[in-house]
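In this view, the complex is presented without one of its protein chains, the others remaining in place.
Labels run A, B and C following the written order; every chain starts at residue 1.
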Amino acid sequence: MKIGMLTGGGDCPGLNPAIRGAVLRLLDYGDEVIGFTQGWKGLVEGNTEPLTLERVEGIIDQGGTILRSSRTNPFAPGKEAQLEAVLANIKKFELDALVALGGEDTLGVASKLYTLHNVPTVGVPKTMDNDLDKTDYTFGFDSAASVALDSIDRLRDTAKSHDRVIVVEVMGRHAGWMALWSGVAGAADWVLLPEVAVDIEAMCEQLKKNYARGKTWGIVVVSEGVEIPGAQKGDNVELDAFGHHQLGDVGIGPAIAKEIEKRTGFPTRDVVLGHTVRGGSPTLFDRILGTRVGIHAAELVHKGDFGKMVALQGTEILAVPIQEAVKQWKLVPQDLYDTFVTTFNK
Amino acid sequence: MKIGMLTGGGDCPGLNPAIRGAVLRLLDYGDEVIGFTQGWKGLVEGNTEPLTLERVEGIIDQGGTILRSSRTNPFAPGKEAQLEAVLANIKKFELDALVALGGEDTLGVASKLYTLHNVPTVGVPKTMDNDLDKTDYTFGFDSAASVALDSIDRLRDTAKSHDRVIVVEVMGRHAGWMALWSGVAGAADWVLLPEVAVDIEAMCEQLKKNYARGKTWGIVVVSEGVEIPGAQKGDNVELDAFGHHQLGDVGIGPAIAKEIEKRTGFPTRDVVLGHTVRGGSPTLFDRILGTRVGIHAAELVHKGDFGKMVALQGTEILAVPIQEAVKQWKLVPQDLYDTFVTTFNK
Amino acid sequence: MKIGMLTGGGDCPGLNPAIRGAVLRLLDYGDEVIGFTQGWKGLVEGNTEPLTLERVEGIIDQGGTILRSSRTNPFAPGKEAQLEAVLANIKKFELDALVALGGEDTLGVASKLYTLHNVPTVGVPKTMDNDLDKTDYTFGFDSAASVALDSIDRLRDTAKSHDRVIVVEVMGRHAGWMALWSGVAGAADWVLLPEVAVDIEAMCEQLKKNYARGKTWGIVVVSEGVEIPGAQKGDNVELDAFGHHQLGDVGIGPAIAKEIEKRTGFPTRDVVLGHTVRGGSPTLFDRILGTRVGIHAAELVHKGDFGKMVALQGTEILAVPIQEAVKQWKLVPQDLYDTFVTTFNK
Partner (left out) sequence: MKIGMLTGGGDCPGLNPAIRGAVLRLLDYGDEVIGFTQGWKGLVEGNTEPLTLERVEGIIDQGGTILRSSRTNPFAPGKEAQLEAVLANIKKFELDALVALGGEDTLGVASKLYTLHNVPTVGVPKTMDNDLDKTDYTFGFDSAASVALDSIDRLRDTAKSHDRVIVVEVMGRHAGWMALWSGVAGAADWVLLPEVAVDIEAMCEQLKKNYARGKTWGIVVVSEGVEIPGAQKGDNVELDAFGHHQLGDVGIGPAIAKEIEKRTGFPTRDVVLGHTVRGGSPTLFDRILGTRVGIHAAELVHKGDFGKMVALQGTEILAVPIQEAVKQWKLVPQDLYDTFVTTFNK
């Protein structure tokens, strides 16, 4: 068989282990594997590189993606020509199957190619935010959250040394997995997620309680996706009906920091981790998960089980319809959040 | 309530997060928590330290165990006096429950105290080897295997620079989880586990094949528990019926290394990782897992659900009878091993 | 003797090793050592904690400072009452000597106390920026620049995966040591320092040259202290006479990123590392340097050699007049910069 492969969306650790796992297994079957570079753009333009044993065997410890990526989406409005090019290239390159590694957007394309155009696709989920549904974890998350945790561990030193509160904004537009995981593991004094209503007053009361008993510093971790109801950039907004502040262009973290300083009087600083957590060598967890889902994607190809996404459920790797997975975000369940509250709400 | 807590057996990362999680939750209930130092020895001798908010809040990033540990087992033959002392101290300290964190041995004591002497115990599983049954993972494993992986990543540099094979012996007496996880993630050319019959010839053929195509170096990862049938220390032993060698006092890794060098002619070195992977700050995974099982242990205490061990199954923390968990080792399933074979058997 | 000790200014890794080194050596002499908490504020208010063997022996691997810090400066205009309190407390606590660990500001106070008020002070230099004169290196720099380097290493993965330029802003208001060290070690394609005139055009030409030969990504490292001549916040400013842009509130890094994107057309992102590099366990280099200068400060106390700052020159630790060290910044010499240009200007 001849198999195409591509990676779309933001890069994250685990993509290379997954490419490697899939290619190694496909080679066992005697397949030829070609990579399309820069995601769907590569398939639009027909840009390829051969994926051989020599090319992939040494990439398991590399962050990013050797196939490079882009945000090209051939199903975006007005991109009909791109879609035609994709379909033409699938024919031209005589692909028997297409393995697409990516997040909601990339997998959505793979799903539509399968359902609307009968292209035999297999999806491999990737998201640093861990918000893709139907899989317990996606690779990239453990690596990125571990880097965030390292930062929080370091920031505690500074918070303690200067009797400060430090607000750390981490990734997570829809779901608070990274904030919750890195915050709890980093001994944060409060964690704010998109899934849970912001209670500025309760948070500030907790910080004051800590100061009163001699813990004269604090760490607050906040997802980038946390919103203050009604607030818009540049507005003077009501925060939780207990105050107001100027919501700047610089994100939710700085806004929260200002509000804490105002309400508690404690010197407060903010740090936005942003892109610094994206890259880097994948962790053990992500190398193993990436390898497993990559291998399983190859098996789906040879079973002819298309339109599916590989997923981790418990300790098993299995296949779920891509359509099911991209329907909604996987959010932090309320009871899991409640469990962790004991670690910061004292 | 008044709750006792202790940690037994070898230390590992995750014990402190678990102690912290349990104490923080018990404090929510208004309990008094006392730690017995050095495992069952502390309960035998009545050595304690109070476990307060201030004592535990900052320990999540610390390896080892603040309660210290020992191998004391009051159910060991001839230790009746120790057992009496344990039972007396449980009365004397007016314990309403006892939370024991440890491996098969420590949990076995907790189970017997419950079944034979009606002591209200809850177990929290810990093992770097990941070989405890009825739980998907135990804390300590991700941290230790990650340190092993770091070593393997570094050893590849040396193997490549010197066109050598390096044999890395990692922990795992009964089960090969650490060898398999760190070996696959470290791009090993072969992995030897206690669960799978050693095939020295197939391994050496693979290394020769690699050399022949220009990959003139190799990494082999082996569990300490791998055995050569019939071999005893100091013997000239048959290895897999394809050769023989002097099995030294220094473990299986060096023996395998000598055999590889003899059969392939490739310069081969061995490294025994041993204790260097035990300590260190717990990984994100182990901090979260430790925190969750610690909190859940506190909940079991307050539900009066004793004789149970907390366990991770899928994404849930739940309780299983300790007796069930310590009956047999959790071994690497054959099909999981088979899946990974594609990564090194080319 | 009775010795006071304090740490002032921003925290950095190496302070705890230095406190430890000094205390361990002073204890050899049979001295009593007391720490004043939060820098000069502690001496103003008389807040102390005893510095014993048990307190300091285990702190060598901890970031920040156990004595905590502040920006209090008793010689600042209008702070005469603070200065009087300092002098009164030095008498009240019967200090035979005062060891002050800090940067230009903290050491400046120590120097004036010695020259103007005859207080027997010894200074221990600390600055993450490495811009303190008369010493080859100060502790904190290696640790902070190493964290910056880790970030740059990770950002390369993302830059490569997305064919992007990433501009990384690092600390360094007066001197470009951190930008130069982390940039060169991180294989940056250009480095901008306060000491060297900004040549936006040359930089963009280099990036275009790289893209033209197939290196379709880039890393630029810039010190926070780099200035565009004549530019003010909110202005539309001329950049190097080759263009203009809106200089925002968010620092020089984002401004440079926008300019690069405008001139080259390459997608460009920026990252501001800021506080994330401050804390964390000190590196080997900083633990050894901190320990050595701490011990040497204790020796100066017992030689009665006051008004001096300990310094590293070559492989030796020696003493220089504080006044000499705080007169001017230690800048990156032009010829050192020129040497490194070969690594990015191809």
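Basically, a contact is a pair of C-beta atoms (placed from the backbone, for glycine too) under 8 Å apart; a residue touches a chain by one contact, two chains touch by 3 or more.
For clarity, every value in this text was computed on a predicted model and none was experimentally measured.
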Among the chains included here, which ones are touched by the excluded chain in the whole complex?
B, C
Looking at B:157, B:227, B:316 or B:338, which makes contact with the chain not pictured?
B:157
Of C:85, C:191, C:273 or C:295, which residue touches the hidden chain?
C:295
Residue of C:1, C:34, C:185 or C:320 touching the missing chain in the full complex
C:185
Across the whole complex, the chain not displayed is touched by chain B residues 7, 10-11, 13, 15, 38, 62-65, 68-70, 147, 150-151, 153-158, 160-163, 166, 250, 269, 271-280
For review purposes, identify every residue of chain C that touches the missing chain, sorted by number.
17, 20-21, 24-25, 27-28, 53, 57-58, 60-61, 136, 142, 145-146, 149, 153, 181-182, 184-187, 215, 281, 283-285, 287-288, 291-292, 295, 313-315, 339-340, 342-343, 346
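Keep in mind that, in the parts below, only the chains that are shown with their structure count from here on.
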Averaged-CA centre spacing for the pair chain C and chain A, given as whole angstrom
34
Which residues belonging to chain C are in contact with no fewer than two other chains?
none
